[in-house]
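A single protein chain has been omitted; all remaining protein chains appear in their positions.
Chain IDs A and B follow the sequence of writing; residue 1 opens each chain.
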Amino acid sequence: MGDIGTQPTPERALHIRPAGMDALLKPVHRWVWADAHRRAHKLLRFAETEADGGRDLTRAAELTRDALLRRLYLRHASDELRHADMFRKRGRTMLASLSRRGAGVEANWLAPGERGLDDLNVDHENDDTLLAFLHLSERAAAMRFAVYREVLAGDPDTRAVFETILRDEAFHMNYTRKQLERVSPRKHGVRLWMARLHRVGKLYLRFAAAFAGVMGALILGLQYFVVLPFFALAAKHAERRARVPSGWTSVASRSFSFRSQY
Amino acid sequence: MKILGISAHYHDSAAALLVDGMPVAAVQEERISRRKNDAAFPVGAIEYCLNQAGLEPEELDAVVFYEKPMLKFERILTMALREWPRTFSSFPHAMKSTLGEKLWVKGLIKSWLGVPSDKILFSEHHRSHAAAAMLTAPTRDAAILTADGVGEWAALTVGRGKRAGAKVEVDLLREIRFPHSLGMLYSTFTAFLGFPVNEGEYKVMGLASYGSPRFADRVREIVERTEDGGFRLDMRYFEYHTNAKRSFSNRLIDVFGPPRAPWEPLDPTSTEGRRFADVASSVQHVLEEILVEMCTRLRKELDVPDLCLGGGVALNGVCNARILRESGFERVFVPPAPGDAGCALGAALLADRVFFGNPDRDFPDHPYWGPALDPQELFRVAREDGLPAEELPNDDVVLDRVVRELQAGKIVGWMDGRTEFGPRALGNRSILSAPHTAEQRDRLNKSIKFREEFRPFAPAVPTEHASTYFELPPGGHRLGRFMSGVFPVRPEHRDRLAAVTHVDGTARLQTVDRDVSPRFHALLEAYGRKSGLPVLLNTSFNLAGEPIVNRAVEGYSTFRRCAIDMLVAGRCVVTKRADRTAEIDSGAPEEEAGLNAKEEAAE
Partner (left out) sequence: MILKRRGKIRRGLTVVASAAPSIADLARGMWKSEKRNRWLVPLVVFLCITGLVLVLASTVEVLAPFIYTIF
């Protein structure tokens, strides 16, 4: 029987290297992870991301008609939930030993968690497109976690968490690739390239949505200070004049129409 | 006449379908989309409802949205203006979410369903709650009280419902308006105690039992009673009306001490944990006090024996039981889905009975309006995975087998019939266990539900035996029908009901009627015959962070990921093999012997 990717490959984890860009950005990653508060909050956020990923994989297991994939997805989901638990425990342990304050800037764009900047809508994916997505996503995560492992030399406990998770990531990378080759023997290369293009498209859409979000907030913020003050004065005046009741307001005589949205 | 009700956009969106005045289907979107508390426009739920009736959208006579989006927008804008400039951070957020989608409900409905404008109707938020409570209850004339965070402007209303002959009336008499809201008060303390809002309120109620209401006077200072029997909140303690990120102000922290961070462990026996439990107990106590007093007044004013409760606050079973005991009402009805999801059904009923003036019909008194189970689906996937799956010949054999497992201390995932509408698992999508020992409760908390130790589990008991084991006031059986009341466990039975008896000696029981859930009732009776105690621990069939399972395959995936020992769907029974259990449940990527055979086949 050949290797079809269902066996864990712990030794591969040791050889996973950071992606070129991440290697270049190592000083930035070092800065992001240097602050203990930020580190702890990032671990808690990673825990949420892993748990979400676990739920996505559970959903994938529920939807697939392929029995082998179902079992692998369920195992993958269990891994993700275990990772979530590891991140959560480590984050909580750190926070318990730190003074109470927020994370400050978490810099999630610079140092994202496992699914990173990827969106996944499992219900709309086929087995092959999902496997291609998962493979790229796991590969990116493994390389990202490799750089986190390297910059966390000063925190051996957190580093150990990443070390353990990296071993699983190597297995996830491996099985998704092998299974993609199995379910799509002729087109797995195409699927991977399409998934890569899809990731680029998604990246642009995320940028566009973020830009639109910032612009929308900016415009509404401007309106708040330019257009609203006059109306705010009027509203405050009307409130005083009407002596807005606190306690009961009778509505027995209020007209009600099913046709109106107001 | 075919009427579709929709609720959406805030929490747990849902759809419900009436055909000729009778319900055909109702389901929360989360059960279909598998995203907990999914607030998105409920495309999946609508699709299920239409499929269930075999309808095309064009065949609908009306689509009713549960509230008036434009009135809600007016409230959001008015509050932003009144509190200007303190609302500068929340304004862009509120406007983006409102103006970006929530305001354009008519367009959304048209875009998804293609129905013309004149078929789209709009109820009012609390009128929908009132209708959901009143028109699903077996009563002809009742007082109504609805309370939640906020609807359009109203946060609490009282009214009266009448079903006299063909004519139906659901009239609201008066309301208390935002920002003065008991729902927001409770949610604010939920956030203060480090729990997620709209989800963690149960935890506050559970935690309250560990504390004493020593801060009650301070809470009373925040919730001032008005001369007319209403209340007003001292808004200096709150920020939910000005801040999108924090609901309480520093003044509240000055009074109650530092809030709990969500990641901090909560041990009600520690000094800090006791403070949090006391805060929870105090806010719970004041909430009960206000609602009991309001209901007492309402009873005297309207002079009717029945009360219908609606809105998210009606999920507070401790408060409901106290209202039943102390307000003077003889019967208290809480629907299985009193929250916003239930408004989909309420809005549809209101349109049918009031807008179209269709004749009144008695509403079937059960919650099972969701998708039906396909046991063959479970049989197939379990067999494919090489798990022991059997299709037993008849119900008696199934019950006998399940009872034996339960008696042996095993935990059973139980799926049957159609999914419950509402947040509670009432015997069709439940995890069941023997209720006798605290160890069993701890096992469930740690290995299956992965949740806090201070949260209690609920018992299910046949209605005819309920009073033997629980101290039920008159009307208590009815309140227990949809797990809407918390009642004391009789002291002599507490030792044998340790897994379902909360620290204060109470339990949120479900009374099971033979007519409503014949199979679940038979299981309880069978368990009673063997063990001498016809009570089972019944908790929702889901893992933390996930919605209750719907399809058999979802029950199966849950079964595979936690320590449930046996899964039952109809007459199909699946158990775990000892050698597979550990490996999947731990998720450890060790060599998976069981997979290899299939891998070879796949090769």
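Operating definition for what follows: contacts are C-beta pairs under 8 Å (C-beta built on N, C-alpha and C of every residue); 3 or more make two chains touch, one makes a residue touch a chain.
Please read these numbers as outputs of a predicted model, since none were measured by experiment.
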item	value
Contact list for the unshown chain, restricted to visible chains	A, B
Option touching the unshown chain, where B:V19, B:A40, B:M70 or B:M235 are the choices	B:M70
Touch with the omitted chain, as defined above, among B:F88, B:W112, B:W263 or B:F450	B:W112
Selected from B:L99, B:A216, B:M235 or B:L392 as touching the chain missing from the view	B:L99
Residues of chain A in contact with the chain not shown	204-205, 208-209, 211-212, 215-216, 219-220, 223, 227-228, 231, 234-235, 238, 242, 254, 260-262
Residue numbers in chain B that touch the chain omitted from display	43, 46-47, 50-51, 55-57, 70-71, 73-74, 77-78, 81, 95-96, 98-101, 103-104, 106-108, 110-114, 117
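One rule holds for everything that comes next: only the chains that are shown with their structure count from here on.
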item	value
Residues of chain A touching chain B in the complex	1-2, 4, 6-8, 44, 51, 55, 58-59, 61-62, 67-68, 70-72, 74-75, 77-79, 81-82, 88, 91-92, 95-96, 100, 123, 167-168, 171, 182, 213, 216-217, 220-221, 224-225, 228-229, 231-232, 234-236, 239, 244-252, 256, 258-262
Chain B to chain A touching residues, read off their complex	33-34, 64, 68-71, 74, 78, 80-82, 84-85, 87-88, 91-93, 95-96, 100, 105-106, 121-124, 127, 154, 157, 171-177, 180, 226-232, 258, 261, 263-265, 351, 355, 381, 384-385, 545-546, 551, 553-554, 556-557, 560-561, 584-587, 589-592, 595-596, 598-600, 602-603
